[in-house]
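Quick one: structure below, then a few questions.
Heads up, one of the protein chains got dropped from this complex, but the rest are sitting where they should.
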Amino acid sequence: MKKQLSKSHIPVAQNASGRNLNVPVYKITDGLPGPSVYIQSSIHGAEVQGNIVIYHLLQALQNTTIYGEITLVPNCNPVGTNIKAGEYTLGRFDPVNGTNWNRGYHYDHDAVLAFAETVTPEESVTSIKARFRHMLTSALNDKRRAPWGLGLANQLNLTLQQLAVGADIVLDLHNGPVSTRHIYIPEYAKQAARQFSIPHCIFIPNKFAGALDEACFCPWWTLQSALEKRFSRPVSFDVEAFTLEMGSQEVISFSEGEEDAKGIMAYLSAKGVLDKNAFFPMTIKRYGVALENYKTLFTDFGGMVEYCAKPGRAMKKGKVLARVLNIDDLDNQNAIHTITAPCDLIPILHFPSASVLSGTQLYKCFTNYYAIEAS
Amino acid sequence: MKKQLSKSHIPVAQNASGRNLNVPVYKITDGLPGPSVYIQSSIHGAEVQGNIVIYHLLQALQNTTIYGEITLVPNCNPVGTNIKAGEYTLGRFDPVNGTNWNRGYHYDHDAVLAFAETVTPEESVTSIKARFRHMLTSALNDKRRAPWGLGLANQLNLTLQQLAVGADIVLDLHNGPVSTRHIYIPEYAKQAARQFSIPHCIFIPNKFAGALDEACFCPWWTLQSALEKRFSRPVSFDVEAFTLEMGSQEVISFSEGEEDAKGIMAYLSAKGVLDKNAFFPMTIKRYGVALENYKTLFTDFGGMVEYCAKPGRAMKKGKVLARVLNIDDLDNQNAIHTITAPCDLIPILHFPSASVLSGTQLYKCFTNYYAIEAS
Amino acid sequence: MKKQLSKSHIPVAQNASGRNLNVPVYKITDGLPGPSVYIQSSIHGAEVQGNIVIYHLLQALQNTTIYGEITLVPNCNPVGTNIKAGEYTLGRFDPVNGTNWNRGYHYDHDAVLAFAETVTPEESVTSIKARFRHMLTSALNDKRRAPWGLGLANQLNLTLQQLAVGADIVLDLHNGPVSTRHIYIPEYAKQAARQFSIPHCIFIPNKFAGALDEACFCPWWTLQSALEKRFSRPVSFDVEAFTLEMGSQEVISFSEGEEDAKGIMAYLSAKGVLDKNAFFPMTIKRYGVALENYKTLFTDFGGMVEYCAKPGRAMKKGKVLARVLNIDDLDNQNAIHTITAPCDLIPILHFPSASVLSGTQLYKCFTNYYAIEAS
Partner (left out) sequence: MKKQLSKSHIPVAQNASGRNLNVPVYKITDGLPGPSVYIQSSIHGAEVQGNIVIYHLLQALQNTTIYGEITLVPNCNPVGTNIKAGEYTLGRFDPVNGTNWNRGYHYDHDAVLAFAETVTPEESVTSIKARFRHMLTSALNDKRRAPWGLGLANQLNLTLQQLAVGADIVLDLHNGPVSTRHIYIPEYAKQAARQFSIPHCIFIPNKFAGALDEACFCPWWTLQSALEKRFSRPVSFDVEAFTLEMGSQEVISFSEGEEDAKGIMAYLSAKGVLDKNAFFPMTIKRYGVALENYKTLFTDFGGMVEYCAKPGRAMKKGKVLARVLNIDDLDNQNAIHTITAPCDLIPILHFPSASVLSGTQLYKCFTNYYAIEAS
């Protein structure tokens, strides 16, 4: 069979004009056996670089042999993309109720544990995977048929999750505010850190907080743990899901997007979706951190802020992170508050506006981080 | 000692000009022993009727004997009050990150259970209350001193909670969108339903989801349950907390506020804060519902909506709740979608805008509700 | 020829997903000679009642003989309709730059005067109208082809104006914030006040400020005046345009919309678009005011407001319009500011939120108004 690239559109919501809002779904395959991959971008409306990455992936994949099938869903949240507040895109949450667009996916821990009890020691991984997927799909369908209806973010998320639930590999492409590239990696899939070309890696536990990556890996990780405990032997389903943060929101760069796409193809190559020797991750320094050491620094005072630290560049305790100008004290010593690093850290991202209220998330930082050795 | 009415201001945040945002704190007492009461309003900026209620309370309390002390904090969220989005107030959540202003209070279940272990069978209720309050206060102080800082909603909530933590009675005054008056009552304080003058009562379990009422009653309810189990006898601390929904947001009425204030004074009278025979609840029909039967109806389609049901008026299954106009089908039979009641219900509130996207919360309704008999 | 009802969609903009935003255009005719009518609604996104009026018009017109042709464009601003800011619709202006959606229509005073010079005393009204319309249409086409592009509101407005430019009668359906029904009438078409069923009439001069009604009547009024002056005899083109304010924004009512539609049909009947004796305006009291006496009352202070006056109900100088609560002075005489009527007036509309900053438009009022006698 030769290469097939198909495009369809699925409705995910209706706007206030009563019209369907659609997302495009691209599928590409060579008809060869292999993993199923699902990649989406822009669930947060202002985080647009992933769309460029998908554009470059689609160009490259048309000239590369694919084992399995790859589904690509750019601009997966047409509501979030289209809510302007001033010149910028109010893309992180539903403007009506504040619901984060990336917190309404579904995961039922107890249902996974119950399913684990139905597995016999003899059942093959293939059979378990098929039965488990069927259960997950049915649960999503049930949830989407809620008799009193569902909230908008929930509807959107579950429709997308229905596309992702059959995939072995799920990549959710995001951006930080003003940000260096980083990635969230579930701890059980730690080796992936070296397969992408992303310098900053956050290792996360088996805990569901509503996001797509968690909704995709928690069921498999939980099932795997439950079966390993029951059968006292290693079990692996080789299902992985990641959130990739491709730099800063409200910015797109075609040339950087091409590099981002290459990094993803290196990972796909490592997983056997693309030829093993076709694509390799870049030789870069990688740093890892446990989620609990990925810290948010809030400001205690409001004012005008200069961000003095560059995302991605390590700094020592006590160095200046930010200066806040107090316009009522320009004639005295209190004109400038200086905010310093509470410990050695790598600033990963900072707030995108120069005006802040107290309690604003100024920086997110790696602390107690470590270099990831090349394998 | 004669009546004392004091006013102070406490800073709860700094705005982007670097200036303190203060909330007014009124305290009123006759210096007589009795419960401590805390009442706040407008944590959600568009929900302003409670400020009028506090105005009327303050007028009335200056001519009424008070046993104990009453603290009144109107307009307790100066950030939320001052975020305009178009002509309306974007008051429910932080416009920067979507955080609901009523979800950042503190409760530590395990700390309560650990405290329960420190109580001996002989310890008096007074002693337990004093020690427990001291623990709760310390925990709040610790949390507020977070070395990396706190988010804005969190800071605001914890500052207010520090005012409320010493109270025996906590009333948080809210409004619904377009709404009839209703109240959230923890199940262990069920009898309060008859002490207020609010027709619609939602009984809620001992579960913390971040709101002030929960943050105030969960610790005491949990402690009470733990001690009752340990000592196999009834324990009561007589600490109660409620969320009162005083009609519709974005509307104030001085005359209705005067009635609202009388209803609260009836409750305070029943609790011994005011003279027992001075104020009585109104003789009205009251309806109760378990939280799990307080249902939200979402719309499956977007469009222009007429709300056909009046909040507070019971309706039968199948009656028309709303009509949605589809402007692309004005020339055919699909021009109007009709949304009907899925079961017998009392609509309590509906969405305040006539334009909706799919997934909008159209109505919240009492289902499987029951009449509350007069005692 | 029998009745023809057609529907088409025209694109007016592209959203941030790169997709066309369309408006529906309904045309209805019996193929009989007569005036051309253009009716649109919801250029301001939150002003939705006009869509219901158009729905009822379409139902009624299918059973009524039409002389000429009627074009109906409901929900003519799909951008404005779909910008939510909190629960409400931010419909009055482009959220990116604050441009009022009803200020970007085109009118070129000098071009009209130049055209007037081309008319000879012998030229028939029919010929003048045809030539003038051709000139207006060409000017719009030129403007829309601006080599450096056009702003969004401008693009939208000019596309709609191109639909309206050929009409003899233009009705632009709006709503006020919290408002009684009222209508803007150009002074040269004063008699229309008695042909509609709208109680409050504002008579406006021949001055262009960017709105659709002005853009439609200014050219004809100006041409008429110029020719009357040149030829020293009355000239009439019988082209009229009005802005109708159908009550309050963010509210729709099907039953009131049916009455609104009947009122418009009475006007169309008077103009010969419908049978002369088929529809009559209601017998109601009508009040008129010159635009310069239609006054806006701004508040000097911020706070929580109770609106004490009901739109549409006349009041005497000195009566209470509003009360503003000052939450920092609940313990003293300054708790309430009272705002009174500066003169005898009819409040027509008031601000829709109970929280205001200083400088907010509290009320718009008829002053020095007069009763309009039945003819």
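Order of writing sets the chain letters: A, B and C. Residues in each chain are counted from 1.
By definition in this document, contacts are C-beta pairs under 8 Å (C-beta built on N, C-alpha and C of every residue); 3 or more make two chains touch, one makes a residue touch a chain.
For clarity, every value in this text was computed on a predicted model and none was experimentally measured.
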Q: Using the whole complex, pick out the displayed chains that touch the missing one.
A: A, B, C
Q) From the list C:130, C:357 or C:374, which touches the chain that is not on show? A) C:357
Q) Looking at C:161, C:253 or C:299, which residue reaches the missing chain? A) C:299
Q: Give the residue, chosen from C:36, C:137, C:155 or C:340, that touches the chain omitted from the document.
A: C:155
Q | Contact footprint on chain B, counting only the chain that is left out | A | 15-17, 45, 75, 78, 81-87, 89, 95-97
Q: For chain A, enumerate the residues touching the unshown chain of the complex.
A: 5, 7, 9, 24, 26, 45-46, 48, 51-52, 54-55, 58, 72, 74-75, 81-82, 84-92, 177, 250-254, 304-306, 323, 325, 327-328, 330-331, 335-336, 351-355, 357
Q) For chain C, which residues reach the chain that was dropped from this view? A) 13-19, 79, 85, 92-94, 96-100, 147-156, 295-304, 324-328, 342, 355-361
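Quick note on the criterion: only the chains that are shown with their structure count from here on.
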Q. What is the chain whose Cα centre is as far as it gets from that of chain C?
A. A
Q: Determine whether chain A and chain C, two copies of the same sequence, contact each other through the same residue numbers or different ones, counting it as same when over half of the numbers at the interface appear on both sides.
A: same
Q.
Please tell me the distance, in whole Å, between the geometric centres of chain A and chain B computed from their C-alpha atoms.
A. 36
Q: Express in whole angstrom the distance between the two chain centres, defined as the mean CA positions of chain B and chain C.
A: 42
Q: Please list all residues of chain A that touch 2 or more other chains.
A: 15-17, 85, 96-97
